[in-house]
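Complex shown without one protein chain; remaining protein chains in place.
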Amino acid sequence: MMLITPILTHLPYDFWQMTSPSLHPSIHPRLAINDLAISRGGALLIEGLNLELKAGQVLFLRGANGCGKTTLLRALAKLIPLRHGQYAINGVQHKADHATLMRQLLLVGHRNAGFEHLNVISSLRLMASMMNIETSPKQITEQIMAALDKMGIKPLAERQISHLSAGQQRRLALARLMLAADMTHRLWLIDEPFNTLDDDAASRLCDIITSYCNHGGSAVISGHGTMPLIPDMTLTLGITPSGELS
Amino acid sequence: MRAILNPCLAVIMADIRASLRYPGDVLSGLSYFIMIATLVPLGLGADQAELARIAPVMIWIAVMLASLPQMDRLFSRIAKDGVLEQMLISPTPMTMLMLAKIIAAWLIIILPLVLAAPVIGIMFGLAMDMLAMMLCFLAIGGLCLVMIGAMAAALVLGSRQSGVFTAIIVLPLSMPVLIFGVAGISALQSGADMAGHMMLLGALTLILLVLSPPVTAAAIRFSEE
Partner (left out) sequence: MFDYLANPTRFRKITAALLPVVVMVSAIAFALGLYLAFFASPADYQQGETVRIMYIHVPAAWMAMLTYILMAVAAIFYLVWRHPLADIGARAMALPGAGFALITLLTGSFWGRPIWGTWWVWDARLTSMLILFFLYLGYMALADGFERAERGSKPACLLLLVGVINLPIIKFSVDWWNTLHQGSSVLRLDGPSIDPAMLKPLLVMALAMLSWFIAITILQMSRLIMQRRVSNLEARESWS
């Protein structure tokens, strides 16, 4: 443990600000992390993390490559086991029922998760089904078209996914967020979205996230450098290679 | 219930559509099947009695060899694309989604082989009057093979040279399928009572039905960690 010296700091309370008075108060914070430790390949990446994220807030994970941002995101999605500690999303403990916990979140990872032989609409329809979004088929189609429109890829609706460019596939992956846009209780976990987007797509994504948060949604987003979002509603968690948190 | 059924049906439909759009995999499996059907009798000569004797074994070996490469590729593409990650995140239990994948694999890999089996039967000079029962044996045994193959493919996911591992893992586990299946078809041929064989095969299928989806789901979870 000598090489990894975690600094246990609570984020100062005045750093957190509610953005909009229209948020209805919820009993539980959107995300509550308690004394979290995660190790990967024998090395302790994160230790002693304590955090609370309220509705309408965005948590920005900033750090260089390989220091644990993706690991933390995936651990919150229960893909990676925790070394120590616990977390709760909307009050649902991570050790609770799997299905209930999964209904509280939505992950967009590095990979685009498109079914390469399907066309765009079919792929999104399948993803909506897997996310257990229960609406009528007609409504789903409308929601899908609206999502594609928001990300600027509506003309590509009938195109097969393997025929899309990398940038278009990335937009498609992020369009998935819109499918659950009215379920503002879901915590969005987005892994390095701004790295591979062009300016137009980046600004569209910003609009989507901002609007989501204004309606009470929350997100955890990772990246390096600064993030092009409204600064007063984001908390920043910096992870350095030696494990320091700030 | 609907939350489980809808995604599973959607996964099955997506897989079927994939195989319809890119039939290459299925066709190559069928061609291995037909190759064995034609080359073995050719090499053996025209001795009908001997052909009829080894026919049950050859049919099963042909099914295994034709299905193994396809089962090897069962998860590799969707693992790369990140679809497995999303399946793990889904509120639908992964065990159910894996059962859906297994059913889809049976429909795509085994069903064409079962439908082509009469061709092999004819080439080997098998009596065709018990054809329906023979196809039943192949269908059920094929389900066992798919369940074993899914477990093996999930376990070797992400490794180097996964093809070799899959064969090493599948070989010992599929011996009972071969034994019960060959015994069943031989019994059919000689007119003996094959109900017992069918029940043994059925028992094996039930054991695998309980074992395979959870093991496959666990193995995929390990591979995504």
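Per-chain numbering from 1; labels A and B assigned in written order.
Here is the rule we go by: a residue touches a chain if its C-beta (ideal position, glycine included) is under 8 Å from a C-beta of that chain, and two chains touch if they have at least 3 such contacts.
The structure displayed is predicted, hence computed values, not measured ones.
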Sole contact to the chain not displayed, among B:I34, B:I169 or B:L209: B:I169
Touching the absent chain when the full complex is considered, from B:M151, B:I185 or B:M198: B:M151
In chain B, positions touching the absent partner: 151, 155-161, 164-165, 168-169, 171-173, 175-176, 179-180, 183, 200, 204, 207, 211, 215, 218-219, 222-223, 225
Residues in chain A touching the chain absent from view: 3-4, 41-43, 45, 66-67, 81, 241-243
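Basically, only the chains that are shown with their structure count from here on.
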Parts of chain B lying in touch with chain A, wherever the complex brings them together: 2-3, 6-7, 10-11, 14, 17-18, 21-22, 77-78, 80-83, 85-93, 97, 221, 224-225
Residue ranges of chain A in contact with chain B within the complex: 77-81, 98-100, 102-103, 105-107, 109-118, 122, 125-127, 129-132, 134
